[in-house]
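Have a look at this one before I ask anything.
Shown here: the complex without one of its protein chains, the others still in place.
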Amino acid sequence: MPLDAPLLSIEGLRVEFASEREPVRALDGVDFDIGRGEIVAVVGESGSGKSVTALSLIGLLPRAAKVTGGRAMFEGRDLLTMSAADLCATRGREIGMIFQDPMTSLNPTLTVGFQIGETLREHLGYGPAEARARALELLKLVGISEAESRLDQYPHQFSGGMRQRVMIAIGLACQPKLLIADEPTTALDVTVQAQILDLMSGLVRKLGASLLIITHNLGVVARYADRVVVMYSGRIAERGEASAVFMRPRHFYTAGLLNSAPRLDSPVQQRLDTIEGQPPDPSRRPDGCAFAPRCTHKIAACAQPRALTATDTGAQSTCVRIDDIAAGRIRWGGKSGAAPVASVVPEEPPILRIDNLVKHYALKPGWRTPARVVRAVDGVSLSIRPGETIGLVGESGCGKSTLGRMILRLDDPTSGRIEIGGRDATHAKGDDLRQLRRLFQVVFQDPYASLNPRKTIREAIAEPMRVHGIASGGRANARVAELLEQVGLRPDMADRYPHQMSGGQRQRVGIARALAMEPKLIICDEAVSALDVSIQAQVVNLLSDLKRTLNLSYLFIAHDLAVVRHIADEVLVMYLGRIVERAPRDILYARPQHPYTRMLLAAAPSPDPAREKARSHSALIGEPPSPFAPPPGCAFAPRCPLATDECRVAPPPLRETGPGHQVACLRIDA
Amino acid sequence: MTRYFLSSLGQFLITLFGVAILIFLLLRVAPGDVVEVKMRSGGAVVSEETIARERARLGLDRPMTTQFVDWMTGLARLDFGKSMWTERPVVEEISTRIGITLEVAVLALVIGLAIAVPLGVASALSNGSWLDQAVRVFSVAGLSAPPFWLGMLLLLALLLYAGWQPPITTIRWSENPWGHFSQLICPALVVGWRLSATIARMLRSSLLDVLNEDYVRTARSKGLPEKIVIVRHALGNALLPAITVAGLEFAFLLGGLVVTEQVFNLNGVGKLLVQAVGQSDFTLIQGLVLMFAFFFMVVNFAVDMLYAVLDPRLR
Partner (left out) sequence: MSDASTNLHLTARRTFGKTFRRFARRQPLGAAGAVLIVVFIICGLFAPWVAPYDPFDTDFMAVLEAPSRAHWFGTDSFGRDVLSRIIHGSRSALALGVTASLLGAAIGGLIGVMAAYYGGRFDMIVQRLIDMILSIPVIVLALVLAAVLGKREIGALDLNLVLAIAIPNAPRAARIIRSAALSVCRMPYIEAARTAGFTDARIILGHIAPNLSAPALVLVTAFVAQAILMESSLSFLGVGIVEPAPSWGLMLSGVAVSLFAEAPWTVIFPGLAISVTVFAFSLLGDALRDELDPKSRS
């Protein structure tokens, strides 16, 4: 075998899922290579088949799925037709694997040391002592401190990021030739994500292994991948050098995807570019280009299937119109961005005011744990004026959702005050509360869980109107139709049930339901986080449009700084129950002051290979501390490059450092 | 740790106290009492006066609250009172009979586990196959047949095909170990089958759940042979919930033996309860119900502790 031959060569891979009716083709002919020492990223939205590709390579497809065609030649052997014994000898030994959710991917009843050593004992015949010694080395290698004592701990004693480090140790234990990472950081916070990816790609380079990253995150691809494979609906849309594909996309899907991703580095504009519509149902995928139904430049020839064809950038694309794109005759233009409009917020009394809001949870004692108090929200004040959008940003566990739930009066605050529309809502009950509720509504994160599966769309939207006497009967029906149109759905969808709609459509229904009450304020709790990039852009635009036409206020709770940047007027950054920085949007993104805000911005990857590869991540360290045992003083001090002893005494208060700019940091000069 | 233990103990006592109140009140709404049953059964003609005297002697004529306070103060001194029928201490009545019931229960648990574990595992691993269906039918059948009927069939079969009849009187272990054992084995088999059904079903479903867990996929991705994946990674975790169910079922076993003891003519606490109910022997019923509840709670507590030892997440 020649040395320059690819390590893994996938040709015509087809996978089918058994279903009630005819089998569904999840992968419809996938071809790509992974060279030795190369990092290849497979990128796509949910349902594109990217994870199925990875799992089929190591024979771990779910039961219902079956490989129905193709080859995957790894070192001269076909992974797809290998005997079970050969596959076992290959998995873990020559191909390592890292999965998405570190919280569930480690066995809870075995020690971490054992789980790392197990691979070595199985494949390399190590004895228990040898395996333990090597496991210790590996733990150190993946950057776990006090490795010696952690070896005998169980997974639940590790944080999410630490567990993913353990997974990397397991994946690399036998020095495999290929490491496959399936959405390795999707479940992690952004500051941790960057550390894990840096570690993983660094180790792979050091060991001379190849890396296959499966991801939906374009920024991750830009930063780490040598080559990229863009998948859409079970097929490859485009593949090639990452820089070529990202800078000069030669498939309209690639172009659309890149344009609709919210970015931190693009000029601020109110609207994002979008790809209208949604991916096809895999059982009704067109023979020709699967993207054609959503493409703004489709022509008759798009109905014919087309093989991957070389483009002028050295990449390969299945787009029929490669030449037109290359020549610059046509460009991707979704619903293009309107001129940036800064929200003009009139000086009116705030619609929502919260004052020093606190939520402490008392946890009961367990077997070996004493009773504890979790300070989920620890003194937060903010106000929102009519027509204003406040972005509330923070990593998981920072208390941002608890804050939202208290404002919604789903949780009772421990202390503090909530004022809605000028009235005290902190302890409102019964009819009082019911009347107040007309003023504020909510859009939740999970589009699948936020609609009652037993009610039609019409019932979901009309019921609040009936209950509050806003409209009933024919009037309500007319209003439902109107609202559906307003959120970009067809009125005839009113009689569908939620399961008959896609995630993006359901999220629109959720918005229509909130609007039915004619509220002044909508609390969006991670309202677009669960959506694919192209759908996310549609919903963000919808929210912006509604805000303008209806003069709505939003409290936009999110973990994604780039999304918030596209919708918020003012941004609040939260860390472990407290606001650490607040500033008008443009100021915050241009001149962040709190070290945590800076860390967040530094960690967020953007889909620009040149820029990403030049960026240093050295400032990113640590993980958010456990809310059970927050550090004394500034909660961020343990991770802060600027921290001094003074910081560890008492939590610093918010101080004004500029017009509308407040920072809770002792080390920042006013 | 101590705090957790104390709060568990507190809950334990509150529950037991609640059961005591519950059963006391329940029995006091019953029409008739032990005196009626004792003196008027068989249509004997007894004067009201005699009955009233007998009631007074047993303290049944006092106000309900007095009776309750008396009983509770007795309980606090671990005095469960006297049987209203035999007038022997309740503790004595129970303690002479609890042994045989416990022996059957433990034997049944052993039999149940011996059947359940292989069946549950086999059925989960062959999910959907004929073997799985067969195990399912076997388990459901075990839960469907009335235990007393199964007992009768078993006795009938032994009589017809082996000409063997279990001894009618109680044989002590010290007198004749084999005879003693032969007395236990039939009821234990009947109850054990029932028990195995519940445990096997639980084990099957928890193993199926665990096989879908991400960490089992991780184990496979390490290239471990399927046998190790199942035994080390899947079964280890699947047994935890099965232990809870086995414990719960064991705790219920004493109750389950009420009917079975009747068929096999075993002189255990189950039979004693049926007797006591037939005789409206209030103090004895109260004592027995408290004992059942106490046993249940103790087993439950033990299972919790075992769980905490086995599951590192609870350590």
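Letters A and B mark the chains as written, and numbering starts fresh at 1 in each.
One rule holds in what follows: contacts are C-beta pairs under 8 Å (C-beta built on N, C-alpha and C of every residue); 3 or more make two chains touch, one makes a residue touch a chain.
The model shown is predicted, which means the values in this text are computed figures rather than measured ones.
Participant: Can you tell me which of B:S206, B:N237 or B:T283 touches the chain that was removed from the display?
Facilitator: In the full complex, the listed residue that touches the missing chain is B:S206.
Participant: Taking the full complex into account, find the residue in A:Y154, A:F444 or A:Y589 that is in contact with the omitted chain.
Facilitator: For the chain that is not drawn, the touching residue is A:F444.
Participant: Specify the residue from the set A:G44, A:G59, A:P464 or A:G504 that touches the hidden chain.
Facilitator: Only one of A:G44, A:G59, A:P464 or A:G504 touches the chain omitted from view, namely A:P464.
Participant: List the residues of chain A that touch the chain left out of this view.
Facilitator: Residue positions of chain A that touch the missing chain: 408-410, 433-435, 437-438, 440-442, 444-446, 448-455, 463-464, 467-468, 497, 499, 510, 513, 517.
Participant: Counting contacts across the full complex, list the positions on chain B that touch the omitted chain.
Facilitator: Touch set of chain B with respect to the missing chain: 11, 14-15, 18-19, 22-23, 26-27, 29-31, 133, 136-137, 140-141, 143-150, 152-153, 156, 159-160, 202, 205-206, 208-209, 241, 245, 252, 254-256, 258-259, 262-263, 273-274, 277-278, 280, 285, 288-289, 292-293, 296-297.
We take it that only the chains that are shown with their structure count from here on.
Participant: From the mean C-alpha coordinate of chain A to that of chain B, what's the distance rounded to whole Å?
Facilitator: The separation of the two C-alpha centroids amounts to 52 Å.
Participant: Inside the complex, what are the residues of chain A that reach chain B?
Facilitator: 58, 60, 84, 87-93, 96-97, 99, 101, 104-110, 118-119, 122-123, 154, 156, 167, 170, 365-368, 370-371
Participant: Quick one: in the complex, what on chain B touches chain A?
Facilitator: So the residues of chain B touching chain A come out as 1, 3-4, 7, 213-215, 217-226, 228, 232-233, 236-237, 240, 308, 310-315.
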